[in-house]
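Note that this complex is displayed minus one protein chain, with the remaining chains in position.
Chain nomenclature is as follows: A and B, assigned in order of appearance, with residue numbering initiated at 1 for each chain independently.
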Amino acid sequence: MDFEPKILGIACNWCTYTGADLAGTTRLKYPQNVRTVRVMCSSRINPSFIIRAFQLGADGVLVGGCHPGDCHYGTGNLYARRKLAVTKKILEFAGMEPKRFRVEWISASEGKKYAEVVEEFTNDVKALGPQTKFKIRKD
Amino acid sequence: MSTAVTPYLEMSQAIADAGGEAFRKCYQCGTCTGTCPWSPITHFNIRKLMRLSQLGFDGIEDLMWGCSTCKFCVDRCPRGVEIIDLVRSVRSVYAGGGLLPPPLRAFVGSLTARGNPWTGDAPKRNDWAQDKYPLFAEGKEYLYWTCCTVCYDPRNVLVAKATAEILEKSGLSWGLPGTDAQCCGESVRKVGDLDLFEKLKNNNLGIFSATGAKKIITISPHCLATFKQEYGEDYEVIHFSELLADLIKSGKVTPTKDAGGLKVTYHDPCYLGRHSGIYDAPREVLSALPGVELVEMDRIREQSMCCGGGGGGLWVERAKGERLSDLRIEEALSTGATVLATACPYCIAMLEDSVRTMNAEDKIKVKDLTELFLESLEG
Partner (left out) sequence: MSRIGVFVCHCGLNIAKTVRVSELAEFARTLPDVVVAEDYKFMCSTPGQELIQNDIRKHNLDRVIVAACSPLMHERTFRKVIENAGLNQYLLSIVNVREQDSWVTEDEDVATTKAKALINGAVFRARLLQPLVSRFIDVNPDVMVVGGGIAGIQAALELADTGKKVYLVERSPTIGGHMAQFDKTFPTLDCSACILTPKMDAVLQSSNIELLTYCEVEEVKGFVGNFDIKIRQKARYVDHDKCNACLACTEKCPGRGVSEWDEGLVKRKAIYIPFPQAVPQKPVIDRENCTFFKKGKCRLCEKVCEQEAIDFEQKDTFREVKVGAVILATGYDLMDTKPLIQYGYGKLPGVHHALELERLFNSAGPTSGKVVMRDGKTEPQSIAILHCIGSRDKNNHEYCSRVCCMYSLKFAHLLKEKTHGDVYQLYIDMRAPGKGYEEFYNRLVEEDVKFIRGKAARVTDKTDNPDHAGKLIVEVEDTLTSQFVTIPVDMVVLSPAMKPRQDAKDMARLFNLSTDKYGFFMERHPKLAPLSTMTDGVFIAGACQSPKDIPDSVSQGTGAAAEALTIVVKDKMELEAATAIVNSAACCGCQNCVRVCPYGAPMFNYEKNVSEINEALCKGCGLCAASCPASAIITRHFTNDQVMAEMEGLMEF
């Protein structure tokens, strides 16, 4: 059987989550490997969430927020952008394949983009195989 | 007998499968036909071709050879339909069934047997050069890719020579391909024979890799567009007009001889202009020539009119009154220019033909940019 990766999605309420809803209202089809947690703003995302997701066995983590400058809270995603860029560096430093973690700015009107990003990211993660480096085995 | 027709969706699907599926987006507004240069002089109707394809109706085969792939309709299409893809795919679906018109049979036959469309002997490909110019080899910078047409067509041989002379004077490190070079395959691809195109392409890619060619100069915009769009991204391909404009700017070649108030108008080849987006370089070259006055026609640049030579049109004889090149010559004459400059071997052949059949030889001359430039060097 093909490897079906488990991907954790974290999406901001105003843009990416709404964009994902739009992909649904327009009945776009895309792979269902991403399970999404909704937060109010991408700035809510604590880097520890990302690391925790990998510990929980996520094969990839996809974060979505509003386009920089279009944040519902004005400047939130600008902080998120910096924070997540550092997180990515740390993950890479710790030996994580860079392609397992992706941050995308997807607006509420970009349902199509959401579907495309999910499809592309799922394929990328699929190609990398299961993530074992950070995973904590449950006993 | 019933005159009712029924949609033949399998045919429509076959056309879509052959790569023309964009026609499904067409909403039949007629922008294409209204824009098409053939509309005022023939019954070719590109919109109707798309409508027939959408439902697989009869009549496709009567319309499909009319298009010269000038791309004007594609640029204007409000639905973003890649109309040339449709033309290519209906031709490949129907011509695959052996429906090639006679003149194109000879063209395809020559390409199959000899690798060029002019029934020329392959070993004689470089005869025009009379051993005066270097062959491309590992270590040289530019491969000057001579189009089959400039190698075999007597009129265009002059263009091949003029280009080679300018390259010699430029001091660049360059060379010609060997006689194993074959047609880039552009026209046969548009005629719909994709297998033959692949064969030609693989032959030429073989030459590129065997000789280590990375920078390729083309004289034909048809080679240019094909290399850029179909041959992969490993090569830096430029048209000679671009190189020439750069050579002038950097002072490597300097035109000196005064042409004495020569009025020149410039015809944008479709494959240089709309297909490749090059409008300024040829004009920069012309403006650099001393004593040359560039006078523009009405339909230029993005709106330039096709000569009729693309999409296999060069090899198809058309009745008088149905020739775009005749209209173009009339337009050129109306500017008062005595030279019609262009930068494509197909355009040269088509326009030159029209000048002759219209008995306008003493009023206007058709010249390639390279020829004009060379004249201004020999001062």
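In the analysis below, a residue touches a chain if its C-beta (ideal position, glycine included) is under 8 Å from a C-beta of that chain, and two chains touch if they have at least 3 such contacts.
Because the structure is a prediction, the values reported are computed rather than measured.
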Contact residues on chain B toward the hidden chain run 27-31, 33-35, 39-40, 45, 47-48, 75-80, 298, 302-303
Of the residues in chain A, which ones touch the absent chain? 6, 8, 13-15, 17-18, 20-21, 23-25, 27-30, 32, 35-41, 43-49, 52-53, 56-58, 69-70, 72-76, 79-80, 83, 107-110, 115
